[in-house]
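First comes the structure, then the notes that go with it.
For this depiction, one protein chain was excluded, whereas all remaining protein chains were kept in their positions.
Going by the order they are written in, the chains are A and B; count residues from 1 in each one.
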Amino acid sequence: MDTSKVAKSNATTAATTKGPNRAGAAATWADERLGLATAMKKNLRKVFPDHWSFMLGEIALWSFVVLLLTGVFLTLWFTPSMGEVQYNGSYDQLRGIHMSEAYASSLRISFDVRGGLLMRQMHHWAAMLFVASMMVHLLRVFFTGAFRKPRELNWVIGCLLLILGTLEGFTGYSLPDDLLSGTGIRAADGFVKATPVVGSYMSFFMFGGEFPGESIIPRLYTVHVLLIPGLLLALIAAHMLLLVYHKHTQWPGPGRTERNVVGYPMLPVYAAKAGGFFFIVFGVTALLGALLTINPVWKYGPYDPSKVTAGSQPDWYMGWPDGALRIMPGLESHFWGITISWNVMLPILVLPVVMFTILLLLPFLDAWITGDKRDHHLLERPRNAPTRTALMVALMTMYGLFWIAGGNDIIAIQLHASINQITYFLRVAVFVGPVIAFVVTRRWCISLQRKDNEMLLHGYETGVIMRSPEGGYSEKHLPLPATRAYAIASRDRDPVLEDHQHTQDANGVPAPSGGRLQALRHRVRTLWYADNVQKPSPAELEEGHHHAEHEHELQASVEGQAADGHQFDGHHLVEDEGLRHH
Amino acid sequence: MRLLNRSAGRLSRHRRGPLAGLAVVLLGLLMTGGLYTVFSPAQAGSAAASEEQIAQGRELFLVSCAFCHGQNGEGIRTQNGNQLGPSLVGVGAAAVDFQVGTGRMPMARPGAQVPRKPQTFNDDEIAALAAYVASLGPGPAIPDESDYSVDGLSDEERQQAITNGGQIFLTNCTACHNFEGSGGAMPRGGFAPQIRGVEPRYIYEALLTGPQNMPNFSNGNLSPDEKRDVIAYLASLEDMPNYGGFGLGGLGPVAEGLAAWVLGIGSLIGVAVWIAAHTTRSTKKKVEA
Partner (left out) sequence: MSESHDKGFDSGPGHELVNVPDEAVVNDLYPDPGLAEHQWRPTDVDPRAEKRAERQVATLFGLSAICTILLLVSYFVFDIGDDPDVVGGLGASNLFLGLSLAGALLFIGIGVIQWARKLMADHEIVEDRHPSASSAEDREATLAALSTGLEESGIGRRPLVRNSLLGAVGLLGLPAIVLLRDLGPTPNQVKNAQPYPGAGLENTIWEKGMRVVRDVVGTPIRPADLQLGDLVNAEPEGIFKSPEDGKPLEGLALQVNKSKGAVVVVRMEPDEITPGDGRENWSVDGIVCYSKICTHVGCPISLYERTTHHLLCPCHQSTFDLADSARVVFGPAARPLPQLPLMVDDEGYLVAQSGFTEPVGPSFWERG
């Protein structure tokens, strides 16, 4: 690699040695006690590659910080108690009504603490953004292959963060003890009771007796402000440490290899960009909190187990299991004096566990199928792993359909459709949709691979139509710029699959067969790579260029003119440049 | 005539009381006498108009309603037993005022549910239709403004009415119409319409008559005062400022989730693209100092 153009320093002016100053003195003081210099030496100028998609996880990190800040504010006034009080605050419509202390203090925060409503709304918006950005980040990591060795464990940590973030959201949703959150807890009680054998016991232990009991809010509060945030903090720290240790992945391109990382240093550029992004995430949350009402607890009224409202939904991240619950047919078994409610158990207890297990195992599944044990630091474009990409799109489709099911009543009124029809449709669609999505995505990726090859072999389409002396028309193709061609061609070739039955070692002795599992893996691997288009071989590339030369011969009639098409497509400026110069 | 109609409405809720019949007769006599002394020429006119009104209502009915509801409002069943239009005997003036006043009737086309649309008839024509249908059989009359207005109450009573109305609303109405009256979905394409912003009279009439698939909340079920309280609560929701900003349609978490994704994640990804985007470059070379 040509490193002659690489700056050793990032400064625009030469660093000059300065005399000892106050900052230096402080640094010395700290270092003499903590020995920070050794640790900071490399990390202060640690390089991070620059790409917008690498900042999605940052949204999650910063919204978590916003959650901590606003959450601490809320704890100063929130009373996590189910003790019954008579409301006497500023909100007219509920004055004199009996309610839990938790709900009364939520009203107090909303109406009698200045900035309290803003903090409550910001906390809720930030929670929605926290989970959403984790999911977007997860998709980016999966689609680009950034989860591959050596980063599998960081994927696992990320998935745990997603689960914990979801649970944290649900516990928070339940705390204000308004009609909506109470309905959520009531449904959760139904889920718990559907657990085989121990369901009713678990419910009684959770609620400290019969639903709704007097303990659930204080207990959820401890889980919400202490247990889960503690776990989240620890896992986020581990996630970040691993990120620093592995160094960030990067897109292939000129000068970017598996052995280096090219980008901007932590100090100052990344510190500024990331720090600035924190303020922006915080600011956007404040903007949402200022302008858009979220969870107007005062309108829901205090929780009352005999009341309910239309449009009783969980927050969006719990929407998909709720959707599964909605479209599940009503199956229940009664025998030997016991009841098994498949209608609750399958969608809400089994399905999420299965989905999260699949998610956690994806990197290991991918490694097992491909047999790839190398480290990967260059990202892969989604199209270059068609089956992997299609797999995630299929999972996304399934998720999305469950999600739609979770909002089927709102969709029905907004689109004037019938809830029943939507439900019947979705019962089929959650199975058929992912299959269609899988096939379509896979073929789409493969045709994009083919298009890449076209571009490498024959150049890109200029949009310039040429007419030959014979009267035929053809579109002029021009070779890709070298940097782009290099970036597109920077991809692995798929491994050559040997016939499993005839695997032999170097001495021609049949290799000991790995048994049925090996055979399965071989079959899956064959399907995994089937139909993928490989990038051209050097010989094909050579031939392609020859062909282009030939085309140029045919177009010799236009030789001598300045027009070669480049001036129309903006790829580069061409002045006084004849066609044959390429 | 309107006056008469209204007083009849106010009384209708006591009709079932043991002394209601007597009270009606007495009150009717008193009022007729009283009104006669005050408006004697006009009274004579409107009494005549009442007959006329029923006749006018029948004309309108035959043209616009009879196809489904029958020549005499007896209802029509199709050959396979489905109801084309239900019988209107005994539905009362309130039902007509609600259905025609909110434009639901006459129906534009059959469907899962008749939606609200602009009125087809003007107020006089509606009154005539109502008078005609009311003449078919006794039913709830059009409520008077004093039935649902809290103007006559003291501040304290009004406050009490709103609080009480809120509890009744949350118990009886939110299940279908949502906590903000935004409406909700019902089976097979039906829906509970939005009731935020609907005129109090129509809410009262809907409670009284149970239009389409809505259950009744007759006076024996939900007392007239309770109906008034619900309306007072709904009005107070409308007068209330949006403390926390724009309301996202009052649809609950689905709309909020959509906003978080589209506005929140959308704008933040936009910012991320901006942060990572390359700035403009110059063709000049830096002069090294």
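Simple rule for what comes next: a contact is a pair of C-beta atoms (placed from the backbone, for glycine too) under 8 Å apart; a residue touches a chain by one contact, two chains touch by 3 or more.
Everything numeric in this text was worked out from a predicted model, so none of it was measured.
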Touching the absent chain when the full complex is considered, from A:241, A:290 or A:354: A:290
Contact with the hidden chain (one of A:103, A:251, A:277 or A:438): A:277
Touch with the omitted chain, as defined above, among B:186, B:203, B:231 or B:254: B:186
On subunit B, residues whose C-beta touches the chain left out of the figure: 16, 164, 167-168, 171-172, 175-176, 184, 186-187, 190, 192, 210, 212-218, 220-221, 226, 241-246, 274-275, 279-287
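Going forward, only the chains that are shown with their structure count from here on.
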Geometric centre distance via CA averages, subunit B-subunit A, whole Å: 46
Touching residues (chain side subunit B, partner subunit A) in the complex: 112, 159, 162-163, 166-167, 170-171, 174-180, 182-189, 191-192, 233, 236-237, 240, 242-248, 250-261, 263-265, 267-269, 271-273, 275-277, 286, 289
Residue ranges of subunit A in contact with subunit B within the complex: 12-13, 50-56, 58-59, 92-97, 110-111, 117, 121, 124-125, 128-129, 132-133, 136, 179-180, 273, 276-277, 280-281, 284-285, 288-296, 298-301, 304, 306-316, 319, 406-410, 412-413, 416-421
